[in-house]
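Down below is the structure, laid out as structure tokens.
Only a single protein chain was left out; the remaining protein chains are all shown in position.
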Amino acid sequence: MNNEITKLLLGVKDGTVSVDDALLELKKQPFKDIDFAKIDLHRKLRQGAAEVIFGQGKTSDQIIKIVQTMQKTGQETIIITRLDEHKAFSVQKKIKIDYRKEARIGIAGKLPKPDGIGPIVIATGGTSDIPVAEEAAVTAEALGNQVVRLYDVGVAGLHRLLSHLDEIMSASVIIAIAGMEGALASVIGGLADCPVIAVPTSVGYGAAFEGLTALLSMLNSCASGVSVVNIDNGFGAGFLASRINHVLKS
Amino acid sequence: MNNEITKLLLGVKDGTVSVDDALLELKKQPFKDIDFAKIDLHRKLRQGAAEVIFGQGKTSDQIIKIVQTMQKTGQETIIITRLDEHKAFSVQKKIKIDYRKEARIGIAGKLPKPDGIGPIVIATGGTSDIPVAEEAAVTAEALGNQVVRLYDVGVAGLHRLLSHLDEIMSASVIIAIAGMEGALASVIGGLADCPVIAVPTSVGYGAAFEGLTALLSMLNSCASGVSVVNIDNGFGAGFLASRINHVLKS
Amino acid sequence: MNNEITKLLLGVKDGTVSVDDALLELKKQPFKDIDFAKIDLHRKLRQGAAEVIFGQGKTSDQIIKIVQTMQKTGQETIIITRLDEHKAFSVQKKIKIDYRKEARIGIAGKLPKPDGIGPIVIATGGTSDIPVAEEAAVTAEALGNQVVRLYDVGVAGLHRLLSHLDEIMSASVIIAIAGMEGALASVIGGLADCPVIAVPTSVGYGAAFEGLTALLSMLNSCASGVSVVNIDNGFGAGFLASRINHVLKS
Amino acid sequence: MNNEITKLLLGVKDGTVSVDDALLELKKQPFKDIDFAKIDLHRKLRQGAAEVIFGQGKTSDQIIKIVQTMQKTGQETIIITRLDEHKAFSVQKKIKIDYRKEARIGIAGKLPKPDGIGPIVIATGGTSDIPVAEEAAVTAEALGNQVVRLYDVGVAGLHRLLSHLDEIMSASVIIAIAGMEGALASVIGGLADCPVIAVPTSVGYGAAFEGLTALLSMLNSCASGVSVVNIDNGFGAGFLASRINHVLKS
Amino acid sequence: MNNEITKLLLGVKDGTVSVDDALLELKKQPFKDIDFAKIDLHRKLRQGAAEVIFGQGKTSDQIIKIVQTMQKTGQETIIITRLDEHKAFSVQKKIKIDYRKEARIGIAGKLPKPDGIGPIVIATGGTSDIPVAEEAAVTAEALGNQVVRLYDVGVAGLHRLLSHLDEIMSASVIIAIAGMEGALASVIGGLADCPVIAVPTSVGYGAAFEGLTALLSMLNSCASGVSVVNIDNGFGAGFLASRINHVLKS
Amino acid sequence: MNNEITKLLLGVKDGTVSVDDALLELKKQPFKDIDFAKIDLHRKLRQGAAEVIFGQGKTSDQIIKIVQTMQKTGQETIIITRLDEHKAFSVQKKIKIDYRKEARIGIAGKLPKPDGIGPIVIATGGTSDIPVAEEAAVTAEALGNQVVRLYDVGVAGLHRLLSHLDEIMSASVIIAIAGMEGALASVIGGLADCPVIAVPTSVGYGAAFEGLTALLSMLNSCASGVSVVNIDNGFGAGFLASRINHVLKS
Amino acid sequence: MNNEITKLLLGVKDGTVSVDDALLELKKQPFKDIDFAKIDLHRKLRQGAAEVIFGQGKTSDQIIKIVQTMQKTGQETIIITRLDEHKAFSVQKKIKIDYRKEARIGIAGKLPKPDGIGPIVIATGGTSDIPVAEEAAVTAEALGNQVVRLYDVGVAGLHRLLSHLDEIMSASVIIAIAGMEGALASVIGGLADCPVIAVPTSVGYGAAFEGLTALLSMLNSCASGVSVVNIDNGFGAGFLASRINHVLKS
Partner (left out) sequence: MNNEITKLLLGVKDGTVSVDDALLELKKQPFKDIDFAKIDLHRKLRQGAAEVIFGQGKTSDQIIKIVQTMQKTGQETIIITRLDEHKAFSVQKKIKIDYRKEARIGIAGKLPKPDGIGPIVIATGGTSDIPVAEEAAVTAEALGNQVVRLYDVGVAGLHRLLSHLDEIMSASVIIAIAGMEGALASVIGGLADCPVIAVPTSVGYGAAFEGLTALLSMLNSCASGVSVVNIDNGFGAGFLASRINHVLKS
């Protein structure tokens, strides 16, 4: 590439290349030889078993087309997240999908066999947090993980959580999902010795501020080994948990 | 009193009272016969054993004078809160006080004997919360309560807290003090069956926002029976706990 | 229990127990012998007369089932909070409940006789705060308390509040409910000598920020003996007031 | 002025004025004939008795020069606000000023005789609010008002405030100054029938957020006739009160 | 009243009065002799011409009843604020009211003749601010003021505002109403020499945060003589302006 | 003008002019001779090719009338922003407009030929940002600019952005539009050497806080040469970009 | 354990156990047999190689004592975090520690050999972020990880980051540390296919709000696989990264 620049500058010197053209050329050089078609290939290789479509803001027709294209190129498992019931119904007329209502996820193709390091435990503080938890759970399953669900084990009834110490102790990753004051993340973080992903939810009212309180609370967890994703971001937690659970395999 | 108004209006009618004067008089009537000297008496009767002086913003001379006046009128126990070490030293030159450095409280006179319903348990999440806890503890003691201190029992090490279930179960009031994510209030609220006063502290950094996160977290506690006072307000918590602990006696 | 650990380590030594298994076992020990079935019994013993179901987010079918199960186990009084009119109508087809529309509470069974230390006074700043107040009031009644209602006694018309000094003076607990600037809590806190529970409401507009201003205002009350619960949390206030009012009996 | 524009356009037409020059000229026309020297005269006429210098951020030398210039042009009373003690000392070496330490105001010349409609009442919730109150009070006095000071009449001790109903009822304007929860504004607003200017102060700690809570609280006052100025803005309140108190005379 | 207390204490001494009863009696003394029926009379005397009903949250039946009661006691002018069109229609079936749609105010009876010190000028930044302005305007008219409307004179087109200098200069009070960045208050505050009441509106989008930006902006006005009321609080501004405009007459 | 003042003061002296009248006259002098009719002319000259009507909050009838008036006075291109589909349909019955649904802009007349310094590049992070981008794009086109659209080039897939380095390098202005974390502005700011206008959008959920996060992020861009407009303010960005792109021509 | 309860209830029946005592006993049962001394053992087993002391808020004497006790019980590596230079100097007089000034960490004993899955890459946006990065790096090293440092690779100069694609691609975990707008996390998240831990720093000024902007930005990352810890929490990031990097081994 050095040759090119030398040539260019010689061109400037003998007048066959204008200064403006040379300047523009110089600016573009660093990124010039990138062949972006290849990127798509890499991206697929990187992201594990299933391909993910973010369903929200797309029409059912758009979703159908994307799924069909992916399937033609050999993609075996595809999940469509944030897919509401009505749109799922329309999609199902054209494509065979397994629709998980609570998770708001549609699955085209088979879920892969779990090939992660260990089980991913998903715990929620209350029953209202379950939709977020299911989004995380189905995402993790679609990316090749075994999932253990511990729902409604909030800290106001500590014994419910403590009765599941076995699951907590043998998890390779834990996703702790809670609204209101989000204390679940700290309590689990204090008990477990694996990475804990905390997901604040918009469950609560008044000074819960639609998840802000749980978010701040989880960021300040007094337990080490806890990190946080965006409010209600079940997909993000499931995706990250899978990455951790496949950390040596990617 | 109806007579007075009648008289007033007659005065207006026959011209001996101007309209302006009558108007002003009418406005003042509702509160007219209040004899405010008596209020001071009531106030003392109401507030239990010790009298409280808020030391911050007062000079040591001012504090000395107030204490001496109170003592002359027979007040046996007086506490001075938010009293820094330097000022305490100056006060001690003139008045005999027992200075509790960590609580930043000076005590003139003897602490009263506990006469509350039961013990007040004061728990903290960490060791940095202890100054706030001591402010609460000494306040409660000065107002006639037995205090049980459970310090550094944060939820990241749940076993430390659980090893004190006896104290928690036999308390008549619990004060739960924590910074960072403030989860202690929820966990104690879930274990105890007495009123829990939560005190957020400014302990923490970053997104702890000087106690705001703990405050919001405690307000959203998933456990029932928990209420909250201002950030670092150890005095307020101790005072309120004493009121609850004397609820049938006041 | 020391024996168990000794045994375990001997097993490790002679090879009959793998290191991994022993490690997992050690981690679980501290919580091992907990018999959680008993917890439910305790919980009921602790929480006084009525059992509470949080109705929001549950279907009428779910509510019916829970009530019927509770009644079979001998629970005499059950309240269902945050129960909207429509759902109450559905529930009433299967179960006999007394529906309090303003409080959004359904009551199955009889309200218990008051057995608290004294009356609980519930005061509101305006008429718009009444739904929150009724939630508190019915909750407190269901838990065995006598309730005195002082509605629309906001500080802009101080005389309305002052005309009820008798009730304020003889209360064992006061719940002060207000939106907008929430000044009611401070004024009542200054008059009363019993614990005051402040409930900010989302009443107001503009810079009331849906209850945030009242919340902050109440947390900063210049009167001692005041604590705060979440915005619009009538249930929480009623529940806590009952705990205070039964403090020596639980 | 229409002639000028006509001339200008004719110039464009016959080529003696370029399009660019004409465009620029047209843009400038609306403000062209303003004689700004006169503004200074107006400003002085408008702002009543004393002239005000904002002392903060100015050196003592700068202040001395400004005062001397003003005095030469016949200004009889000049106040310097936000003047710290140290700087006041330096100024006093060159100019005779009456320094009010608590108000942080220096006064050059005599205070004018009160010529307002009635007395301005300045009330504070606590003793820590007094510096702000004094800034308001001295400002108002310097602008020709009689001031009545009611300090430390916060709502936690309602009787202190009620014992001054006479003053409240006969004020033409009231300035209510408080930190913490700022309830004083609402209570005074409910008692008085004159305009009330509320000044939040940064007094308080924790969730007082350096005056934000008092500010929001005062903006949401349930009493009518209350408006608010910036946190700790004693000068602004005193200035506005004087304007109201001279409303028919300006 | 001293006699009563003496008597009470003697009763305690000779055993005819129990200590508890005496204590309660002492607490109630300060407010004992207040005859609150009189308050209503005072309130009416204080608040000038029209009586105000806050329509929001009241049914049309409730409104009708309140108006009829007021009219029976001789009230000539009554305004109902925050009255939506639909409810106004229902009210009009029973009572003759003049409904001002833009102001969302219904007027029963005649508007009084203006008797204030001078005209109240009401200026808005844009046309979207007009509903808030009309609420202020009709309120002020109903309370006996002459109102001058200057709508859509925002600072982005300074000439529109400057062309009304006459009105601005001869006002006794100005109400400056604006959303977005709220700069109108500062510009008018710099031009006028009468009190300026700033009303932030929720007009705007994005970082206008439903009026918060305008509110903060107005509180920080670099012009003196400006104070602020709550977001969209047209009524409050009109009411306060009237108080200022009648300051010598109340 | 000095003469006028002299005359005025002489009038005061000999009694033919009252002091009040003279005072008012003096106050008005500085702005007296402004002929505001001319302003309208200037304004039109300044704002380039098309005239802009803000459609939101205006009825279709109002819009039609304004357009017709503008067209009569010779305005060739008029755009109506924030025009929803339904209203556009009504307007089209009376006036011929080209309605761009995604941009929510109606165009009356022809778009002008681009006469700016160079192309304006408009880039978005995702597909959900396109409506804001189209508002910017059509605005810029209507004001005489060539627009290059680079949509869905968010930083999570850097290669998509890098494959358009040519366009980025040859732009005279770039508008970077993104929601969520708004990182696009910084990355483009680091690559480009022309002015970059960042537009945060309300795209995202949870802690995106309806555009606040993107807004703050863009304001703190570590790249120089970036400035920010309000959330979702596509029009503002397009308008400003055009001003920059015509900077030597206005 | 069921036997115990049976016994207890029989005791209640025949009167040898009071109801109060039985009630208390029942409440304590669930947690009764926990032997908490064992917990300490577990904790040590769980937390991998080095033991961590949080130095802030502890005196050098306290630190020395804790280290000496740990060393006696056989702990080979101990790190002291948040240890300022002055205190480190005092500690070094008694104990041999390797003090890393930039990381503010003291190390007693040898750093362990890396035994994690792969290298941990630590990247910073600027040079001011290095102290936080070093805290993370030394923590990770002390817990048995190989660390690769990529400092000052902020997105404003994308080529600096892209020149390290090799390191990014072969990492098992990446810690992305940035202040200001925090865009680094998104760009790295889009390039890498391993878990990314984002650490917002308080670097920046104005609307960076001491790390809040970077925090919000990182939580909203458009790239998947990113989670966030508290502002400036280098230790937490290093600790979590180590947990992920040892996920199969703990």
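Here the chain labels run A, B, C, D, E, F and G in written order, and each chain numbers its own residues starting at 1.
One rule holds for everything that comes next: a residue touches a chain if its C-beta (ideal position, glycine included) is under 8 Å from a C-beta of that chain, and two chains touch if they have at least 3 such contacts.
All of these numbers come straight from a predicted model, not from anything done at the bench.
Across the entire complex, the residue among E:I197, E:L219 or E:A237 in touch with the chain not shown is E:L219. Residue-wise, the contact with the chain that is not shown comes from E:A183, picked out of E:A88, E:A140, E:M169 or E:A183.
Only one of G:Q75, G:Q92 or G:S128 touches the chain withheld from this view, namely G:S128.
Counting the whole complex, the residues of chain G in touch with the unshown chain are 127-128, 157, 159-160, 162-163, 165-166, 169-170, 193, 205-208. Think of the hidden chain as still there; on chain E it touches residues 125-126, 154-158, 180-183, 185-187, 189-191, 204, 206-209, 212-214, 216-224. Mapped onto chain D, the interface with the missing chain covers residues 24, 27-28, 31, 34, 36, 39, 43, 57, 200, 202, 211-212, 215, 230-233.
We adopt the following convention: only the chains that are shown with their structure count from here on.
The interface with the greater number of C-beta contacts, when B-D is set against F-G, is F-G. Note on chain placement: the centre of chain A and the centre of chain C lie 37 Å apart, centres being C-alpha means.
In whole angstrom, the spacing between the mean C-alpha positions of chain A and chain B is 48. A separation of 56 Å divides the Cα centre of chain E from that of chain G.
Among the residues of chain G, those in touch with two or more other chains are 27, 30-31, 34, 36, 39, 46, 212, 215, 219-220, 224, 230.
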